[in-house]
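With one protein chain held back, the other chains of the complex are shown just where they sit.
Our next item is chain A:
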Amino acid sequence: MKELFPAKQVLGFAFSLVLTVIALAVYFLDMSFQTGMTILLVTAFVQAGVQLTVFMHAGETDDKGAIYLNVYYGLIIALVTIFGTLLAMVWDM
């Protein structure tokens, strides 16, 4: 039974729960918009990284270079899309 619950994945799950609780602080505690967004950005991206490396086995095989290149490419396009839109439509720059 024990071999079915590898320590790496159990710890990854526990860490995800901790990150979720930290993110909840922005709801339960009073803080400025800047502080709240900083906390959310950190917890969300760290948690995405945990999923990628612990659960999706992204860095474990010979094709890890191609996998990471592709994920970073998707991420860059995503960030350019989102921040480009924010710049033009919300921040009026």
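As a convention for this text, a residue touches a chain if its C-beta (ideal position, glycine included) is under 8 Å from a C-beta of that chain, and two chains touch if they have at least 3 such contacts; residues count from 1.
Simple rule for what comes next: contacts and distances are computed from a predicted model.
Missing from the rendering is one chain, named in UniProt as "Quinol oxidase subunit 3" (options: "Amidohydrolase family protein", "Quinol oxidase subunit 3", "Formate dehydrogenase subunit gamma" or "Peptide/nickel transport system ATP-binding protein").
Looking at chain A, the residues touching the absent chain are 3-6, 9, 12-13, 16-17, 20, 23-24, 26-27, 31, 33, 36-37, 40-41, 43-44, 47-48, 51-52, 54-57, 61, 63, 66-67, 70-71, 73-75, 77-79, 81-82, 84-86, 89-90.
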